[in-house]
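Here it is, the structure, as structure tokens.
As you look at this complex, bear in mind that one protein chain is not there, while each of the others sits in place.
Chain nomenclature is as follows: A and B, assigned in order of appearance, with residue numbering initiated at 1 for each chain independently.
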Amino acid sequence: MDYVLQQLANGLALGSIYALLAIGLTMVYGILRLINFAHGDLMMLGAYLAAVVIGSAYIPIVLAVLVPTVVIGIAGLLVERTAYKPLRGAPEVAMLITSLGVSRLLQNSTVMGLSPQPRSFKLPGDLTTSFEIAGIRLTMLDLLTLGLVVVLMVGLSVFINKSRTGMAMRASSENLQAARLIGINVNHVIGAAFVLGSALAGLAGFLWAGRYGIIDPFMGFEPGLKAFVAAVIGGIGSIRGAVVGGMILGVAEIGFVGFLPPEFSGFRDAFVFGLLLLVLLVRPNGLFGTSEVERA
Amino acid sequence: MNRTNAQAIVAAAGAMLLLAACGGGGSEGGGEDGPIVIGAVYSVTGSQSSIDEPGLKGFELAAKQINEDGGVLGRDIEVSHVDAASDQTTLTNVVSELIDNDGAVALGGINDSTFALAAGPIAQSSQVPFVVSGATLPTLPEQIGDYFFMVPFGDDAQAFAIADYGLNELEGQTAWVLVDQAYDFTTALNTFFQQRWEEGGGEILLEDSYQSGDTDYSAQIARLQDLEKQPDVLFVSAIPNEAGIITKQIRDAGLTQPILSGDGYDTPLLADVAGENADDVYFSTHVSLDSDDEQVSGFVAAYEEEYGTKPENAFAALGYDTMNLIADAIERGEDASSEAIRDALADTSGFDAVTGNIAYEGESRKPTKSVTIIEVQDGVYEFADEVTP
Partner (left out) sequence: MRRAIPVLAGLVLLVALLALADMSLNSYYLRILGLMGIYIVLTVSLNLPNGFTGDFSLGHAAFMAVGGYCAAVLTMPLVSKELLLTELPTWLQETVVPFPIATVAGGLLAALVALPVGLVVLRLRGHYLAVATIGLLIVVQGIATNWDSVTRGARGLSGLQPHTTLWWSFGWAVVTIFVVWRMAYSPFGRAMVSIRDDPLAAACRGVRVFRTRLVAFIVSAFFAGVGGSLLAHQITAVTPSTYSFDVTFLVIIMLVVGGMGSVTGSVIGAVIMTVVPVLLRDLERELDMVGTAQLVIAGALIAFMIFRRQGLMGTREFRLAGRFGPKASSPSPAPDQSQTPTSS
């Protein structure tokens, strides 16, 4: 029983980070129909920033959380304005290809600007020492991650549903043209989505690096891809869906490795994407998806 | 067929001609007077870079020292390096470029067996000796041919050494094994370890696996903790990128058994990432860079002076030895032609390298070298044992 609970806890901890990434992806996709392949690479930049902050001596740990969040939020906006905005009105595929290019650009700039060598990422203090509750081993960081995800999900849901910008976002994701026609500043909305989403990616970068203790320029691509899978499972465009999808994916991935015989461990990623195909076929709108999007 | 179809073909042909024209003037470097061109095949970008970059730095350092001492046969060594970008297609192009365009008379480099298997045959078919600096698959020379030489020992040697150490010195009986499925090196190391462990009367309780690039090992570790009988030692067959993170996660989960591994663990990342969690880690490798041995400390000092950092890992020393071995062969053969270098290399015996004594017995082209066992305590990599197979 402990074993099952432990695997569940591991899955939720991993899933929380997928969820943070998925929120950003789902917001952007909802409005722009763009799979932002560079999203995971923004997370990578966030991790490097956090490393710089932590490395520079006695800066309070709070800043290691805040700086990546804020700076990557702005970076996300910059990426949008320089690379994606000129493509407004272009076929969707053009943006998709562009985001692949941006992803490569960010990875290789990091390689050239810093180093291709992976480097360690050490959190100070007690964040990473583990303790046991009811037979389950957890770290403070795990709890912090889980807590942050829940708080952010609730906060963002309120923002999306109640604030003016949030409502404009929803309108834009229903129909971008119509939103423009009724006087919504679409660029403003898209910018807001990028800032928010990228900020969360920056935060995820800190959490990911803290959890695994190592960062490298290529660390972001695969989590970014998996977060998209999470967003699809949850139903693209839905924040709640992104969070639930992230959790499901995390638990499923860990469960796959943990409950099947070890010979299957190597098929972990294959399993994740197999799951994606299954969801797309059986329930293409995901768990919480309502909006009618381009699929069939 | 229609006209435009033909024009498509003509367009292709025209473009090709353009390239052919560009490629007219290839430089020749194998002449009698100028510098002796030695090709360096290392990937300084991509997944191999964390072990290849130190390798290249060691290689270039050796060449620099040789030239400062007057070169070989009165000629300078010129290291020709093109980034292989951790990509097979690029790698094969690069090897060919070094041989055909740069006129390299011998090649050195590569720290991964999979890449060696793609690069080796090209050098073999051009009859240019290839000295592999860090790829440890023991069957490489047989598989590739008589122009292929290894600087490191084979995976069999290092796996046997660490298995023996675990059985005898640490008095382990039962082992848990975690293996990276994504590399030749890690799967071979695992096979040899298990073979030796069981021959020595040990028992493997569970073999689990992952893929390089995975970052979360909690599922595998939880399964290990769920074993009815807890193992005496944990054997992890990993490449350097994952050494620290796996160790950290194992220790974070509250497991305190000794962790054993091969030269993939020989990376500062281990102590960096895992910190005090890296205590009680034992691995086999090529050389202890903290050794008092004059040659080793001399190399470390020279490296630090040249690059401002200590050698990142043993691959730096292997790169250094590779270049020196090639230079030694040229000197001994008194001839800088590929064929003479090959013959001199094959006759190598008692070449005193940083990573141990290199001798090729018979036509083996794989050295029997001593294996060093390193123990990590308090973040310091200490020499624990030296085994000569």
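One rule holds in what follows: a contact is a pair of C-beta atoms (placed from the backbone, for glycine too) under 8 Å apart; a residue touches a chain by one contact, two chains touch by 3 or more.
Quick caveat, the model's predicted, so the values are computed rather than measured.
Novice: Of the residues B:67, B:92, B:337 or B:357, I need the one that contacts the missing chain.
Specialist: The single option touching the absent chain is B:92.
Novice: Among B:67, B:211 or B:225, which residue is in touch with the absent chain?
Specialist: Selected residue, touching the omitted chain: B:211.
Novice: Given the contact definition stated above, which residue among A:65, A:176 or A:203 touches the chain not shown here?
Specialist: Going through A:65, A:176 or A:203 one by one, A:176 is the residue touching the chain not shown.
Novice: Among B:182, B:233, B:246 or B:354, exactly one should touch the missing chain; which is it?
Specialist: B:182
Novice: What chain A residues would touch the chain not displayed?
Specialist: Given the touch definition above, chain A has residues 29, 32-35, 83, 86-87, 89-98, 100-102, 104-105, 108-109, 111-112, 116, 173-177, 225, 228-229, 232, 266-274, 276-277, 280-281, 284, 291-296 touching the missing chain.
Novice: Touching the hidden chain in the full complex, which residues of chain B are there? Just list them.
Specialist: Counting over the whole complex, chain B touches the hidden chain at residues 1-13, 15-20, 22-23, 26, 44-45, 81-83, 85, 87-90, 92-93, 96-97, 99-101, 113-114, 117-118, 121-122, 125-126, 143, 181-184, 186-188, 211.
One rule holds in what follows: only the chains that are shown with their structure count from here on.
Novice: Applying the document's contact rule, which stretches of chain A touch chain B when the two form their complex?
Specialist: 3, 6-7, 10, 13-14, 108, 111, 116-122, 128, 130, 137, 139, 208, 212-214, 216, 218-219, 222, 253-258, 262-263, 265-266, 268-269
Novice: Chain A touches which residues of chain B in the complex?
Specialist: 44-47, 49-50, 53, 181, 206-211, 213-216, 218-220, 222-223, 225-226, 241, 244-245, 248-249, 252-254, 269, 272-275, 312
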